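Only a single protein chain was left out; the remaining protein chains are all shown in position.
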Amino acid sequence: MPQAIEPMGPASTGRASAALLPHLTTVPRRTGPLPALALAGKAFWRVPRESHYAKVGLVIYLIFALTAIFADQLVNYEPLEILFADNYQLRRNLPPTADHWLGTSYSGRDIYSQLVMGTRSALAVGLTAAICVVAIGTLVGLIAGYFGGWIDNLLMRLADIALGIPFLPFVIVLASFMGAAQSNVVLGIALLLWPNSARVIRSQVMSLRERAFIEAARVTGAGKWRILFVHIAPNVLALSFLYTSVAVGWAILTEASVSFLGFGPSDTVSWGYMLQDAYASQALGRGQYNWFIPPGLCIVFVVMAGFFISRGYEEVLFPKLKG
Amino acid sequence: MKYVMSRLLYAILVLWIVGTILFFMFRLMPGSPLAAFIDQTTTLEQQQALIARFGLDKSLFQQYTIFLQNALQGDLGQSFFHRRPVTEVVMEALPNTVILTLSGLVVAYIFGVLAGAYLAWRRGSAVEGIGIPLALATRAAPEFWLGMVMLAFFSFHLGWFPAGGANSVGLEYDNEWRRIFTVDYLHHLILPVLTLAIYLQGLPLLLMRSNMIEILQEEFITMSKMKGLGSRTIVLNHAARNAMLPVATAFALGIGSAIGGNVVVETIFSWPGIGRLLVNAVSASDYPLAQGAFMIITAVLVAMNFVADMTYHLLDPRIRHAASN
Amino acid sequence: MLLSVKDLKIQYKTRKGIVHAVDGISFDVPEGKVVGIVGESGCGKTTAVRSLLRVMPPVASYAGGEINFDGSDILKLSEREMNKLRWRDIAYIPQSAMNALDPVWRVGDQIIEVLTKRGGFKKAKAKLRAEELFEMVGLEQKRLRDYPHQFSGGMRQRASIALALALSPRLAIADEPVTALDVIIQRQVLDTFSRLQREFGLSVVLVTHDISVVAYVCDYVVVMYAGKIVEKGPVKDVLSSPSHAYTIGLYNAFPELSADEERELSPIEGGPPQLLNPPEGCRFRDRCPFAQEICKQEPVEVQVGPEHFSLCHRAHEAAEMREKARDPAVWRGVVTA
Partner (left out) sequence: MHEEILLDVKNLSKSFILSRSVGDVIHGRHPQVDAVSDISFTLKRGETIGVVGESGCGKTTLGRMLLKLIEPTSGSIDFGGEDLASLDRDSELAFRRRAQLVFQNPFDALNPHFTIRRSIYEPLVNTRVPENQHDQMVADVLIRVQMDRMLHLLDSYPHQLSGGQLQRVVLARALVLNPEFIVADEPVSMLDVSVRAGILNVLREVRDTMGLAAVFISHDLALVRYVCERTITMYMGSVVEDGPTRDVINRPLHPYTRALVQAVPVPNVAQSHEPLALTGNLPDARNPPPGCRFSDRCPLAEDICRQSRPPLRTAEPNRRVACFMVPEMVAETG
């Protein structure tokens, strides 16, 4: 505790404050937005300890991420390679065996290898699309919410238009005309799915803007941009993270649907492609559960993991919204 | 009132802009729309005739004005594939989609609201521990995969339901309504509706639950307990009524997005709806039909977004008064 | 004696452990009298009064003591029997009626609901009674059709009073009913409330943090600090001769309009102890300028006047404490933490 300081009086502040100085100069002054990011970082790790949802979600993500990274080592066969038995017969529709853990498809391809490679394309599409969507959404939300007026009006009308376009049909048309490539799916998602996160972030920014500490920043001379990026943006960080983990799920679902409808790329293996292949080759009729159940389950787990993470972080970071 | 007018204006504006985007998208996209019909065999004259017939020789702007005039009178051009007016083809498919979507949504929302309220009331119990992950799982499952599993199990494996289509082959009906109100149609409808319902019930369930939980912690609920009101009265007359507002809005939004979204369900069950029509039209590059189907889906989506806006605005007295005075 | 609370204990289960929000309080509410409960945030006054209706959040639980209402201990009643009492005998007036009224119901309907569902009124008779209640509290009848958000602050509090008096209860519990109101509206609502209180011989437990409101409306006052009652008695005695260091401190910290001489206010330094594991002995000890060794032991209630009690080891030296406490320097430097 600081040593006894004489009672307060105008003349004595000089001496008294001199005694105080060491306490101030020793500690480095952090004035940029970094501390807010550091705080966000701390929160990121603290949450899993407190919420089961977040823990489970992150574990599932980890498993799939590792599978995607080491896919090449994990596969038994080349996913698209057409395999023949010793007697030059096509290995068609084999049930799960030691060679083919999940059996083979109608066109004699190893289902397990396709499943593993599918992880890579799913996460690739999922993450890139999610990051695009949330980046646009956060930016639009920040600008519309903070500046208001005609900018807000314009951006929100743009959001109305994007919400007015039926999502899946648009992606289908996009894919069919611009060529069946995953990048088109990501483009479709980025173009149409940003309004949801934009609106939520905009309303949070508008409520933040009314907060007293923002007015305090203004009255203490902070410029418009400093207030936006140092005071408002860090507070919005948590919310855009929640949206990213959910957006990954939506992107994967969309990619699967597009591939299923036959507008996905035929050169890269994806879970949607596998399901489309199964459906087209009457796998349902033949009851080949080993062919069309696993890819579906993988999609469910990855997307659910995203929902779990967002729910877990929401419960800890926004307690009053305890859903 | 002013709010209603301005939102209506915006809705029409959005519809017009989306129509325009759509129009140019179909024309400016790489890959000529007529590619599917022009191959080595067709002679030059035939090509000219085809282009002229579909008005592709006029300037882009002229095509656009014609398109607008026709659209306003409900004429969306000729379908390449069906050789019939697009509107006619689309109108045949629309009832199937509407019935499928509405029945799916109604089943989903009734189940979702009841289950959500129940989970909110049994907060912190074991039921919740299973309920929420299950609800999240249904939202995480792709619709078409759910359809595949249902088809494989109930139709092929157990044979309880037909494997697709809306009516058994060979049955004749003299008019549209007779076709729909038959047991056979219903028998075809069950699996697709069930699939749609399983997929769609996640949203109302989670929404109702979180609303109920939030409202059950409100001061006026504690006040109701102090008034000695029974828990049934409190839950139904007070908590549920407040919690229903966002759910009603979600229902309207649900209709809009479902009509656009159940393209996959219609495809998997080969249900002759507008979604499947669009997919087939796009893969067959029959772009007038694709464009027409797309426009109808968009119109319904924009209309439903407007309706959702209105339901929230009219149902909640706080907002109704704020906007009008 | 209409209500007599004996050694009531209430605790909250929190993640960090058990919080003893109310730790053995006893006070009485004579028939037709207004008893004010004064205390600062976190002293347990709201928990205490809400427990009288046995409506508590799931994490809260009774940990001892009795609440004798009209002779019988309501803690021993079954839920059904207790529910009979609610609103028919004991009613509640909230601090801010804005969130105490259902936002999507008309205010009139909420009164009629209580009348029909709990008071056995028929629909038509209930409507008449609602109009009569609004008349009584000074609100126009046409207001019955409006929604809560269309009421101003003062009108909402009047509507809450009307709601509370619907079934002519014998005891009304008011939790800071006028705190959120402006001075003039506060005075008008208080006047209406005390007129009706006298007219119906209503017993009232009034929770507030403002001792001038206590002086204006109450017959008795109970001063709460950190879950305990530190002083209680008739208002004129407690205000004229406060006998607990905290009450004295509260009085000196209170800016007064009518004080003629230039008296400097003296704050009570530090803050109330956390109630997770409260310090043993007198809980005001660390902030009290008159604390001595003896204060480390659990204080016992000392009678300092007819119906006037203080939970202070030095209650008998109250006069001397009051004199010393007038000098602000006494209060400065007490807390070093």
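The letters A, B and C name the chains in turn, as written, and every chain counts its residues from 1.
Keep this in mind: a residue touches a chain if its C-beta (ideal position, glycine included) is under 8 Å from a C-beta of that chain, and two chains touch if they have at least 3 such contacts.
Not measured: the values here are computed from a predicted model.
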Original post:
Which of C:D7, C:E31, C:E132 or C:D191 touches the chain that is not shown?
Top reply: C:D191
Subject >> Residue, one of C:T46, C:Q141 or C:S212, that touches the chain absent here >> reply: C:S212
Original post:
List the subunit A residues touching the unshown chain?
Top reply: 1-2, 5, 8, 10, 13, 16-18, 20-21, 23-25, 27, 29-31, 35-36, 39, 211-213, 215-223, 226, 231, 234-235
Original post:
Residues on subunit C that touch the omitted chain in the whole complex?
Top reply: 40-41, 152-155, 182-188, 190-191, 209-216, 235-236, 239-240, 249-258, 264-269, 271, 336
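Keep this in mind: only the chains that are shown with their structure count from here on.
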Original post:
Line, ring, star, complete or other: which one describes how these chains touch?
Top reply: line
Subject >> Of B-C and A-B, pair with higher C-beta contact tally >> reply: A-B
**OP:** Specify the chain most distant from subunit B by Cα centroid.
**Re:** C
Subject >> Inter-centroid spacing, subunit C versus subunit A (mean Cα positions, whole Å) >> reply: 50
Original post:
Using CA atom averages as chain centres, what separation in Å is found between subunit A and subunit B?
Top reply: 25
Original post:
Counting only residues that touch at least 2 other chains, which ones in subunit B make the list?
Top reply: none
Subject >> List of subunit C residues in touch with subunit B within their complex >> reply: 53, 55, 83-88, 91-92, 94, 96, 99-105, 113-114, 117-118, 147, 149-150
Subject >> subunit A contact footprint on subunit B (complex, rising order) >> reply: 10, 13-15, 17-18, 21, 25-26, 29-31, 132-133, 136-137, 139-145, 148-149, 151-152, 155-157, 163, 206, 209-210, 213-214, 257, 259-261, 263-264, 267-268, 275, 278-279, 282-283, 285, 290, 293-294, 297-298, 301-302, 305
**OP:** Over in the complex, which subunit A residues touch subunit B? Could you list them?
**Re:** 157, 160-161, 163-170, 172-173, 176-179, 249, 253, 256-257, 260-263, 272, 275, 278-279, 283-285, 287, 289, 292-293, 295-296, 299-304, 306-308, 311, 321-323
